[in-house]
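See below for the structure under consideration.
Removed from the display is one protein chain of the complex; every other protein chain stays in position.
Order of writing sets the labels: A, B, C and D. Residues in every chain begin at 1.
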Amino acid sequence: MDFTFLASTMVTLLKAVPTTLILFSLSIFFGGLLALVIVWMRVSGNPVLSGFAKGYIFVFRGSPLLIQMFLVFYGLGQFGVIRYSFLWPFLREPMVCAILSLALCTAGYTAEIFRGGIRAVSPKEIEAARSIGMSGFLLVRRILAPIAFRHALPAYSTEIVLMMKSTALASLVTVWEVTGVAQRLISQTYRTMEVFLCAAIIYLVLNFIILQGMALLEYSLSRHRRAIPQALKA
Amino acid sequence: MASLELLGFGSTGWGALLIVAALMTLAVTATALAIGAVLGAIVAAAKLSGNPFLVALGNVYTTVFRGVPELLIIYLIYFGGSSAVTSIGKAMGYEGFLGLPSFAAGALAVGIISGSYQAEVFRGAFLAISKGELEAASAIGMHRGMRFRRIIMPQVLRLAIPGLGNVWQLSLKDSALISVTGLAELMRTSQVAAGSTRQYFLFFIAGGCLYLILTSLSDRVFNGAERRANRSMPASAMGQA
Amino acid sequence: MPGVTRLSVRNIRKSFGTHEVLRGISLDAQDGDVISLLGASGSGKSTFLRCINLLETASDGEIWVDGEHIEMIHKKGKTRPASQKQVDHIRSELGMVFQSFNLWSHMTILQNVIEGPIHVLKRPRAECIAEAEALLEKVGIADKRHAYPAHLSGGQQQRAAIARALAMKPKVMLFDEPTSALDPELVGEVLRVMRALAEEGMTMLVVTHEMSFALNVSNRVVFMREGLIESSGTPDEMFAGGATPAFRQFIGHFGTGQ
Amino acid sequence: MPGVTRLSVRNIRKSFGTHEVLRGISLDAQDGDVISLLGASGSGKSTFLRCINLLETASDGEIWVDGEHIEMIHKKGKTRPASQKQVDHIRSELGMVFQSFNLWSHMTILQNVIEGPIHVLKRPRAECIAEAEALLEKVGIADKRHAYPAHLSGGQQQRAAIARALAMKPKVMLFDEPTSALDPELVGEVLRVMRALAEEGMTMLVVTHEMSFALNVSNRVVFMREGLIESSGTPDEMFAGGATPAFRQFIGHFGTGQ
Partner (left out) sequence: PPAFSKDWTKATITLEGAYAPWNLTNADGTLGGFEPELAKVLCERAKIECTLVASDWDGMIPALNAGKFDVIMDALSITEERRQVIDFTIPYAATPAAFATAKDSPLANAAGTGATIKMTPGQTGVKEIEALKELFKGKTIGIQAATVYAKFVYDNFGDIAEIREYKTGADRDLDLQNGRIDLGFDDAVYFANAFQAANGALAFTGPEIAGSIWGEGEGLGIRKADTELRDKFNAAIKSALADGTVKTLSMKWFKMDVSPQQ
């Protein structure tokens, strides 16, 4: 093992970590917001809205992100309407496009995950809320959302880790994050194994931290499911 | 649009190649899912065994293969696998290079990743089996093996179907990454067609549509399987699964 | 106080598909009335309670809660409440205690009890907490206020559900089999709480299989059969000679000790 | 036939952690005995039944089933059965009916009933089916034999569970609260089946809250309190004057009609 090479590779790759983290956090954030809209449409009961949501989920879950990203970045600019619109200054930026396509994609998955969480809420608990006069947004905010989110959390952590890995595709649109930098390093040095080993370690550490965080969140949100605390038993 | 001719089946059309590539994607993913099922079952068993060493081993497996980008794993297996096979060949007296064929390398890589997800699916399904039903089996004198075969297995399979559907979806798209091994699956064929004709949008959209067709076909299969397996469940509970 | 009509129901009907579950039910409850609702499984008791607080929409009939008429819209053969606001308001005046408790699993007992007063009635938090603690004291589970529902026994959950309903200061309480699935000791505990409520003059409508409750606590017994009120009267009238043959058959198991 | 000892338990003890749930219980059941096991929630009734068929391992004590002694190994402060084979065999001679039925959800009712005879007892399939259908007929759910458990009402599931246990032709039947969570009509149905079994001379141990069953069907009543048998006797002895103060308090609710 050539440790000086590994060390210098590590340094090069670590410099790309902020890019990866920006891609990751912003796409999770916007993807989550979009997912709320989609899931609201999906369960609205309105056939047009839920049809649209179903179609959205089908397309964005069913096709490879690589193709989606390519079409968003290189495809949108082909249309004069977009190129001469007020949106172009934003869409012109590779970072914006990368985050946009990552967010569009994760919104499809996340919407399905949230819907699963909502369906897992006991209808009886909802009835209990209705019976004291809750309805509409109050019911969603106080009863439905907290329970649904707790149910959705395990699946959502998986999706978040998948997103972290998906950011690896952003180098397609000239955003040079960790994997892209690793690939570029390989085509300069041809030392595939060493470079990828460093990259693998970086992702493993990042994902490990994320999963620990999610587990902590899950733990703190499941007080009501845990065994009886000693103090209460007495 | 003249360029649409490029998608036809004539001598200048790429239709036939794209269909063959879609079938190749299907074949790789199905093989990977089968490999993953075996690995997943073993890893799930290890994680449920209660033996601290096996549990730790299982955790390392699921953490690593779910935490490292798929592309890196595919590279590691494609190149690492070849050197392993070559050195085994050497040990057995064969001089020269031995490669892992790209289909095998790709299916193995995606299968190993798929196994880490399937392990969690199986484990969840096992934990979802009602404890009371297991006790009822013990109470009439079923021994461990019989309980596993008659009560646990059928229910794990039923409870795992929706989860396996998701893993299939993931593996289908992971298979797009094994284009680096040169296997002519759907993603690579779309890229090659795009590069050879310079009709990038046409072929990426066509490729995307073929993926959507594969998705909707496989959705249908999994939904059918779920319906069959859920015969024993009331309609309302089916929605919850 | 008797004389104020807290709840009035006229000719309620309800169908599920082609199955007519309620076929015209009328009932009045005055202040302080404790009405036991008896009937075989499937006779429509739960559906009746659910229609009163609009968890189901009756296909026909009129309901007044504390003198307020619930407006309905009939359109294209379907019926629905005219105003969600009125529905929410009416519900906050009707306390419902479900057979399966239906406590919110992600909140402690205290949080369950103060949820409605704070977020629906918009009352000050400190006041709500003080009242909630007093209520929990009253039903005998004050020491469990910081526990989650999953950590409580059935009888304790049932009592928490009663406290949650009472915290809304309802005009009328609706109970749906509040003691089934409890063991005799827990049944005793819950019935003690309900008896205390009755003595305080709370208007109550109670679906129950506990004949002893019907006989000893309620001041009126209503027997439902196939979606209709087959007979009704004071407990003494009903359990003594005046009973109809159907009611006599229904209580047969209770009456003969097997 | 009385005189053959089907089940004999001597000085059973069981702890969970530091909590001693059973503190030395002894009991004999002769051929045809129907023993009611009463006691407050948490007194250890379920645990006692589970120790008998070895779903829990008693920390101390001896058990004989139909004269066969269950061998135990005591090692490092832990106790476990000496032979899994003997455990499986003993269990196939003890029928258990759980409070929550525990039917196998992936099998139809008929499949549930024939599962044990075919796979555990290794008897011919055709014979098992014929017997199973007769049993389902007997408990009154023959028409449901191809339905899945989730499609049955509580009372029907309960009877299917009884049929499943009976299909193993057990020497002794253990029932854990077979009628709680059922409405009075269903309770009646299930009790009718159990009464029929009693008349056929089946040995039964029944944890129940149905005092009428204890009084009218069983020939012995055992009252458990805090892990011990507080008192026992014939129903007449127990429910009449001879009862201990604790038992009298326990049945208070039943005895006084509230």
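By our rule, a contact is a pair of C-beta atoms (placed from the backbone, for glycine too) under 8 Å apart; a residue touches a chain by one contact, two chains touch by 3 or more.
Every value quoted in this text rests on a predicted model; they were computed, and no experiment measured them.
All shown chains touched by the missing chain in the whole complex, by label: A, B.
When the omitted chain is restored, the residue from B:Tyr75, B:Phe122 or B:Trp168 that touches it is B:Tyr75. Of A:Leu26, A:Leu49, A:Leu138 or A:Leu172, it is A:Leu172 that touches the chain left out of the display.
Summary of contacts with the chain left out: across A:Ser8, A:Ser44 or A:Gln78, the touching residue is A:Gln78. Within chain B, the residues in touch with the undisplayed chain are 6, 11-14, 16-17, 75, 78-79, 82-83, 86, 95-99, 179-182, 184, 188, 191-200. Residues of chain A in touch with the missing chain: 74, 77-78, 83, 92, 94, 171-172, 174, 176, 180, 183-184, 186-190, 192.
We adopt the following convention: only the chains that are shown with their structure count from here on.
Between chain A and chain D, the centres computed from C-alpha atoms are 52 Å apart.
For the pair chain B and chain D, the distance between C-alpha centroids works out to 47 Å. Multi-chain contact residues of chain C (touching two or more other chains): none found. Shared contact sites, meaning residues of chain A that touch two or more other chains, are absent.
Judged by the touch criterion defined above, the protein chains form a single closed ring in which each chain touches exactly two others. Remark: chain B residues 63-64, 66-72, 75-76, 79-80, 120, 169-170, 173, 176, 187, 190, 200-201, 204-205, 207-208, 211-212, 215-216, 239-240 touch chain A in the complex. Within the complex, the chain A residues that touch chain C are 122, 124-125, 127-136, 138, 142-143, 146-147, 150, 221, 223-225, 228, 232.
Touching chain D in their complex are the following residues of chain C: 40-41, 153, 180-181, 183-188, 191, 209, 212-213, 215-217, 253-254, 257-258.
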